[in-house]
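Below: one structure, written as structure tokens.
A protein chain is absent from this complex, but the other protein chains hold their places.
A, B and C are the chain letters, set down in written order, and residue numbers restart from 1 in every chain.
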Amino acid sequence: MDNPAPPTLSKPREQLDAVVIRFCGDSGDGMQLTGTQFTQSTAVMGTDVATFPDYPAEIRAPAGTLYGVSGFQVHFASRDIMTPGDRPAVLVAMNPAALKTNLPDLEPGGLLIVNTGAFSRGGLKKAGYSENPLEDDTLSPYRVLKLDISKMTLLAVAEFGLGNKEALRSKNLWTLGLVLWLFGRSTKPTIEWLREKFGKRPAIRDSNIAALRSGHIYGETAELPEEIGRYEVPRASLPAGAYRNITGNEAIAWGLLAAAELSGLQLVLGSYPITPASNILHELSKHKNFGVVTFQAEDEIAAVCSVIGASWAGTLGVTTTSGPGLALKTEAIGLAVAAELPLIIVDVQRGGPSTGLPTKTEQSDLLQAIYGRNGDSELVVLAASTPGDGFECAVEAARLATKFMTPVILLSDGYLGNGAEPWKIPDMSSFPRFEPPFRTDPEGYHPFVRDEQSLARAWATPGTPGLEHRLGGIERDYDSGNISYDPENHQRMTDVRAAKIGRVAHDIPDQGISLGEDEGELVVVGWGSTYGSIHQAVINCRDRGLRASHVHLRYVHPLPRNLGDILRGFKRVIVPEMNNGMLSKILRSEYLVDAQGINKVSGQPFKIQELEETIRAELER
Amino acid sequence: MDNPAPPTLSKPREQLDAVVIRFCGDSGDGMQLTGTQFTQSTAVMGTDVATFPDYPAEIRAPAGTLYGVSGFQVHFASRDIMTPGDRPAVLVAMNPAALKTNLPDLEPGGLLIVNTGAFSRGGLKKAGYSENPLEDDTLSPYRVLKLDISKMTLLAVAEFGLGNKEALRSKNLWTLGLVLWLFGRSTKPTIEWLREKFGKRPAIRDSNIAALRSGHIYGETAELPEEIGRYEVPRASLPAGAYRNITGNEAIAWGLLAAAELSGLQLVLGSYPITPASNILHELSKHKNFGVVTFQAEDEIAAVCSVIGASWAGTLGVTTTSGPGLALKTEAIGLAVAAELPLIIVDVQRGGPSTGLPTKTEQSDLLQAIYGRNGDSELVVLAASTPGDGFECAVEAARLATKFMTPVILLSDGYLGNGAEPWKIPDMSSFPRFEPPFRTDPEGYHPFVRDEQSLARAWATPGTPGLEHRLGGIERDYDSGNISYDPENHQRMTDVRAAKIGRVAHDIPDQGISLGEDEGELVVVGWGSTYGSIHQAVINCRDRGLRASHVHLRYVHPLPRNLGDILRGFKRVIVPEMNNGMLSKILRSEYLVDAQGINKVSGQPFKIQELEETIRAELER
Amino acid sequence: MSEPAKQLTRKDFVSNQDVRWCPGCGDYAILSTMQRTLPELGIKRENVVFVSGIGCSSRFPYYMDTYGFHTVHGRAPAFATGIKLANPELDVWLVTGDGDGLSIGGNHLLHCLRRNVDLQILLFNNRIYGLTKGQYSPTSLVGHQSPSTPAGSVDAPLFPAAFALGSGARFVARCPDTLAKKLAPLLKRAHGHRGTSFLEILQNCPVFNDKAWEGVDDRSAVSEQQLWLEHGQPMRFGADKGLRLRANTHDLEVVTLGREGVSEADLLVHNEKSRSLAFLLAGMDPSLGYPTALGVLYCDPAPTFDEMMMKQIDHAIAKRGRGTVDALLHSGHTWSTP
Partner (left out) sequence: MSEPAKQLTRKDFVSNQDVRWCPGCGDYAILSTMQRTLPELGIKRENVVFVSGIGCSSRFPYYMDTYGFHTVHGRAPAFATGIKLANPELDVWLVTGDGDGLSIGGNHLLHCLRRNVDLQILLFNNRIYGLTKGQYSPTSLVGHQSPSTPAGSVDAPLFPAAFALGSGARFVARCPDTLAKKLAPLLKRAHGHRGTSFLEILQNCPVFNDKAWEGVDDRSAVSEQQLWLEHGQPMRFGADKGLRLRANTHDLEVVTLGREGVSEADLLVHNEKSRSLAFLLAGMDPSLGYPTALGVLYCDPAPTFDEMMMKQIDHAIAKRGRGTVDALLHSGHTWSTP
């Protein structure tokens, strides 16, 4: 809730609308922390922020290697922004490997801050530099600030008597201090955070604080070259209210807690660790005082089965995973479809196929989520479009799962899961409570009596006197729930299961238009984490007078009932996806519209510019 | 190779074009054996035959219960037939429960043969009859032959000194004898079969033979009522050659042996038992003298993993399963896609979702087969359309898997798997041999060097000097096969994997028209086991002068390149499927044609008449 | 909660479903013993839950008029664990087979036993896959001919009880299907034991593996193949046989009482709390002339998984107060825009 005034400074700062900065260095250099703290400090000042952490699959790759480079990109602006930005205007490179892998992304004329202290012969060699790029003309297209950050850090923390190696650990904080100064951000939030985090290790706490301050002071006092301006990014005009930073994984975890609170159900999470979904398990494990049970199962199959059991027993059963885990859960999810039990499966997608690229992002589980089960086994699929959106999506997933007694798959991805954004804290009292269809009355009960409206069967939980019943995966009689091999009954049950999912489409809001007219030349249809890039690209196109609209789906199965009409209102439908064309397949099949995919499968999010160009090209065709 | 002359008889036989007969009784009554032997005996006489066994999920359901009824329907004709027939014209009911569940299917005026010996008070009660249907007017719409088959069997086998229970076991053979007589079929094939089968148990052998003969003689000698005609179904004009009966499961098993022979590869089957696929495992387990390794794994995951390992090691790896098993194999199949290894997965589909209806048939795994994996992970999907077609499909699956270094899913279903048809024995020398792309030359080798034409990577098997390499599920570098997290490389590899499957479409034959013109009013598009019903329904429609064509797909992914043109040549496209609309989704999406599904999900195959009516209705719309 | 449980009878536990096992199947006897035993446990019917996988044995829940869940193949322990975590008050019985529990489901069984979730596992061991028509299973003897092994199986069978002990089980017992007088008290003890109770029931499948337990399932309960264990008692069996350890070794030998001066005092005394003794007994190979150990091989209770999980929650609530989402949303770094 603190909101420090920007430090008063003598020279005026250049005002900027938006800045993209990327911190990169060795995985051991603490770049994720630097990025997170910078985000925190700038968000607190009222700018809008979006982040993109990008780190290696190895836990601690050997120091100095190219694949050991870890990066954290922050985009902050005085206007509403949607993505972490296409390319950085400011690059902080802590070692040669980081420079090598990240320099190509830096905007021409961009500002490069480089730690010369790490440019030893060995370091250069590991990065594959035969010449020292600080000494040839590699850096000539950029504005460059060469500083021996290592040395300055050592000086700053000398008084705390740490070993060399330990002392050098603070160099990320020195850097952070400098960058905070550069953008007129206060060190206060970081100092507070360091105090809390290292409260029990005073030497580390104090040296870190000293390094941070020293970097900040360096900016103020050193004679920096003329072209290295100081900048200011004024506060964005975000809607009034309380804000916090949140990652997609946190938002989903908290959304699940909210769903439990709103429904009065106990939350039971059964999960097996897998990148990039593990953090949801970790986050919920911290909150046992919400009555949440978190169970690290022996594998993904046990994880989902345990919570199907827990669902039957009357709790909100949730399992969290990524693609390979979803593949393993498939058979059991089919049972939840057949037994008609509520269940939430969160899939934080990553690069595939197979083990693929665990730390990279992708949207390539969509067809698996919708179709990847034996038999006709429909369920509900939702997708979060921003980190914060995960919160509402989780609540909605729980509402639909319990109202319709069906599994719901909630799709997120690595980009949302780890990326943070300032998020307007929702007012819990604005969420309607919802009542699960529990049954206690034995009169006329059988396990497949249905609600006429929702077609959901009654939820009778073990422990309820008089409602003893048997449930299972063999086809069940429509009128008694007992095993039935009867052909007509199978047809009837197949039909009612499909009809029930059809009813979901009547329960969800009509599809809205995120941006632009509701008919016209071209509509860009997206789902999931591409929201930001698409939205900004469409804004940019519209700013140039092009007639494009943006439609973004939260409900990917069943689709909103008015979607067909919307799409048919446009001459062209284009569908950017981080996969080889999945939603586009569905839209074509469903509405017979000639939806064209824009597909990117590189483990990286779309750049705004890429999309902008495609939209323009499409319109000019 | 035997081809007995029909027994000469005094009274002339009524000539029939085709007959549908159904044997039904308690699961303990041996109806499957009766049906199979009848099929054998009539096929040997040169009629075309199609069968449909339908039995309970319980191993041995308690005697006399409704759910313990087992049936076997045989359709035989002097013309080409495609299906086991919509409704029987002759029904043999061995007990009250069988009568109760099967009578509604008997054609009005049809012939009912009923074993009065089983109509005890207890038996009637178990079948839910409050009145004895033999005594009221339940049977009046039919021609009825009431015989105490139990008693006559006991008399026939009295001399062999069996206990009552044992002796009664032969009553199915007595019945078979009578029915063989009715249709002018010889008992010889069955007698030979009994001799072989019970060679080591002479008492059983002899009593069975005696019962069979006695039933046959009974027909000849007893004064049967006037309306119970004797029939003759003359031989069909099938193409000349050697024939045998074959089920879909056998055909696939043998086709796999053929593929091994044609490619010189050793066949390694890793499987886990599951209805209705287990018989493929059983069949191949018998043929160890083909050098085939059959491995019953601990579960489906181990089954598929073991043969992925075996494939890498240079053999033809195959796994066989049904829907729930395919669900479990999903993750590992993704590895085979990523590692680009040949692999055949046979899915004998059954009723779903979940455990569903294990002994019933369905086509509802299509979308799972094509799309049910994490990541963009395309593979090849084929479908067999008749039992015998499984043979060729298996060979083709192996050819494509090894040529393109890709997993191939071969879809069959319970109806094909257990159903038998007379099958013209193929000439093995007519199949081209094929060479897997083995590599032995270390020059320029890395594990992902590709063939320029097929885009398949080289197959280097452990044990080959100089080709030592590492393979895995993490994204691999295009140019070295080493682990690569590079974004552009991931895009490139994703593209080449997709392109490779695209090349398969260039390697398969153009789609043909099964029946009718290649453009016009309406085309019925099918895949898999609906072949027979669709084909006959289209024939019938055309006989009535309607302009309908039939297109039947073997290659469901990738689709034949000319399919879009074919479909666009018709005003209407209808797609009958035993699922809720899967191929129709794909056709709509792929070609933007308004393909309409005709969907049946009852665990039962389509009846010809159902389809005929739908086609007519469509054309009259 | 406050109402006294009404006196239940066998009939209260019989569901309205026709039992669909083959005539003569050992499962009938187990079902009947279960239905007769439950009323004696003083429990509420609505709290009783039967969970199973897939197999003939796994049809069991359909025939019990309690809560029942016939799940998917091999995963029943995972479902059961979730049920207990959702509601530890429930009285969960898990029914599985040698295929369901030890072939596809071995891993879940292992982890359920290791965690010591408070429930009863009944593994019906007929040494065969019944439902899929007779393929060999992980407990089939070497050389077993089956549809998938027409030339005989080649892999060594697992001893389920030894596997359970290796997995950390804290209650391991064994009993043939039809000896109701022995089975009923074992069901009661398994029920009384807190934590996972593992009871292997040697079950006959007359259709696909008849007489797999011949001798061991002798109705007299005193055949030479049956070693009935009693805690603290010497290991006697048959008319006059006993077991003893060769001095300072781990080799068991079968001795005849009264011969060569062997008396009861020389026999090994059963100690339910010794895991390694139980392991030795569990693995005795009948083909080498040893009897089959029956009764309670091992019982040594420890805190249960569900109990400790609940304690952590109670503790967190006691310490930090019941969490509310509103407070959580405003915790940590937040800021306001006007």
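Note that in this section a contact is a pair of C-beta atoms (placed from the backbone, for glycine too) under 8 Å apart; a residue touches a chain by one contact, two chains touch by 3 or more.
Because the structure is a prediction, the values reported are computed rather than measured.
Trainee: For a quick check of understanding: of B:Leu335, B:Val380, B:Leu455 or B:Leu546, which residue touches the chain that isn't displayed?
Mentor: If we include the chain that is not displayed, B:Leu335 is the one touching it.
Trainee: Which one touches the absent chain: B:Ala158, B:Ala222 or B:Ile425?
Mentor: Counting the whole complex, the residue in contact with the absent chain is B:Ile425.
Trainee: Which residue, C:Ser15, C:Thr66 or C:Ser167, contacts the hidden chain when the whole complex is considered?
Mentor: Final answer for the missing-chain contact: C:Ser167.
Trainee: Can you say which of A:Met45, A:Leu194, A:Leu212 or A:Ile274 touches the chain missing from this structure?
Mentor: In the full complex, the listed residue that touches the missing chain is A:Ile274.
Trainee: Check the options B:Arg235, B:Arg542 or B:Arg616 and report the residue that touches the missing chain.
Mentor: With B:Arg235, B:Arg542 or B:Arg616 as choices, the missing chain is touched by B:Arg235.
Trainee: Pick from C:Arg59, C:His73 or C:Arg115: which residue touches the chain that isn't shown?
Mentor: C:Arg115
Trainee: Just checking the interface: what residues of chain A touch the absent partner chain?
Mentor: Counting only chain A, the missing chain is touched by 58-63, 65, 67-68, 271-275, 278, 281-282, 285-286, 288, 294, 296, 298-300, 324, 354-355.
Trainee: Residue by residue, what part of chain B touches the chain that was omitted?
Mentor: Touch with the absent chain occurs at residues 1-3, 40, 43-44, 46, 189, 193, 235, 238-245, 254, 257-258, 261, 266, 268, 270, 287-293, 295, 297-299, 301-303, 305-315, 317, 331-332, 335, 339, 425-426, 428, 461-474, 482-483.
Trainee: Suppose we count only contacts with the excluded chain; which residues of chain C make the list?
Mentor: Here the touching residues of chain C are 103-107, 110-111, 114-116, 138, 151-152, 154-159, 162-168, 245, 248-251, 268-269, 271, 274-277, 279-280, 283, 302-303, 305, 308-309, 312, 315-316.
In the analysis below, only the chains that are shown with their structure count from here on.
Trainee: Identify the chain pair with more contacting C-beta pairs: B-C or A-C.
Mentor: When A-C is set beside B-C, the one with more contacts is A-C.
Trainee: Averaging only over C-alpha atoms, locate the centres of chain A and chain B and give their separation in whole Å.
Mentor: One centre to the other, that is 47 Å.
Trainee: CA centre of chain B versus CA centre of chain C: separation in Å?
Mentor: 40
Trainee: As a quick test, compute the distance in whole Å between the mean CA positions of chain A and chain C.
Mentor: Distance between chain centres, rounded to whole Å: 44 Å.
Trainee: Could you check chain B for residues that touch two or more other chains and list them?
Mentor: 67, 324, 354-355
Trainee: On chain C, where are the residues touching two or more other chains?
Mentor: 54, 72
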